[in-house]
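Every protein chain of the complex appears in place save one, which is left out.
Showing chain A:
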Amino acid sequence: MIVLEKRPNPSRAWAFATPVLAVIATMIAGGLLFAALGKDPVLAIRTIFWDPLFGDFASYTRPQLLIKAGPLILIAVGLSFGFRAGIWNIGAEGQYILGALTGAAVGLAFYPTESRLVFPLMVAAGALGGIAWALIPALLKIRFGTNEILVSLMLVYVATNLLAYAALGPLQNPEGMGFPGSRNLSQWLAAANLELFPGTGIHWGVIAAGLAVIVAHVLLARHVFGFAVRLAGQSPRAAAFAGVSPSRLVLACMAMSGGLAGAAGLFEVTGPAGQISIDFNVGYGFTAIIVAFLGRLHPVGILLAGLLMALTYIGGEMAQLQLSLPAAAIQLFQGMLLFFLLAMDVLTQFRLRWKGAPVVPAPAAAAAPQEAS
């Protein structure tokens, strides 16, 4: 019989090993899934994990890696603080949309100015838009004790409707022949978030993601705020005793995740996406939740997890195209990754131990009660 035994101290070695194990387990289970679908599992795994980096189209897919990973990392870093503190912002997708909307709206108000100030102003407006959207569940939680999971999630659907309204209404391109969608921001130099180094995919959003990782690492390791976040997540009562105010923590964590998600939305709308359109959001805000956990809520882990996730995205697309795997199978594959990671997580806190069968012979055990009567 296998028994789980709690470790006196959490294992550091396993904390690093479990993500690797989870990826391997995902490859095995995913391979079985692809085999069941009648595809060559080795080829499928290779297409997903290898070809985007070193395959025939790598020169096209490698920059895509950073373009996809940038927003994932930026959003996930923001979410990780709240998740560590037990504040569950599930609505980063909505904050991402709002950031894109407010940022684009502020920018378009100055169209066609060619001032260098337009883009920074748009970034600030995007972050503020995300913060404002995230503060709605935060304030409702503090004031009325509502559940931030539900409220932030439901606000995603409000945000998608706002997006559709903006794309067809106030932000619609006046010269767009009636097509839905705003002006193309990536073609307006003052607002464009272009590739900074040709052929790398690095734009301002990727730079911001890198900075966020560094700042988050310093905050968590060295700053009182990071300590308060970790403490509140591990022992809420000890946090109260230490003097951490739960309300302020909710506000800070929600604002932080909302602000970064909003900024990510702005970087996306001015760069890779180019314009506000009905189908602007592609689920970065939700996938970032997986990235945050895959990276064990640690900034460096999130950096790696974001890259890995982007790889499965791009690889998944390639697998769909080249091997005609169904999109659902790719999503299932990504879901497996989170599942295995959480399942393996047990190993950092517990150790497995084999225990032999009970040594006492059964008749003796049965005899004891009879003797009493």
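By our rule, a residue touches a chain if its C-beta (ideal position, glycine included) is under 8 Å from a C-beta of that chain, and two chains touch if they have at least 3 such contacts; residues count from 1.
Just so we're on the same page, contacts and distances are computed from a predicted model.
**Q** Select, from "Carrier domain-containing protein", "Imidazole glycerol phosphate synthase subunit HisH", "Spore germination protein KB" or "ABC transporter ATP-binding protein", the UniProt-recorded name of the complex's unshown chain.
**A** So, among "Carrier domain-containing protein", "Imidazole glycerol phosphate synthase subunit HisH", "Spore germination protein KB" or "ABC transporter ATP-binding protein", the name matching the hidden chain's UniProt entry is "ABC transporter ATP-binding protein".
**Q** Using the touch definition from the top, which of A:179, A:197 or A:241 touches the missing chain?
**A** In the full complex, the listed residue that touches the missing chain is A:241.
**Q** Mind listing the chain A residues that contact the chain we can't see here?
**A** 8-10, 222-225, 227, 230-231, 234-235, 237-243, 245, 358-360, 364-365, 367-369, 371-373
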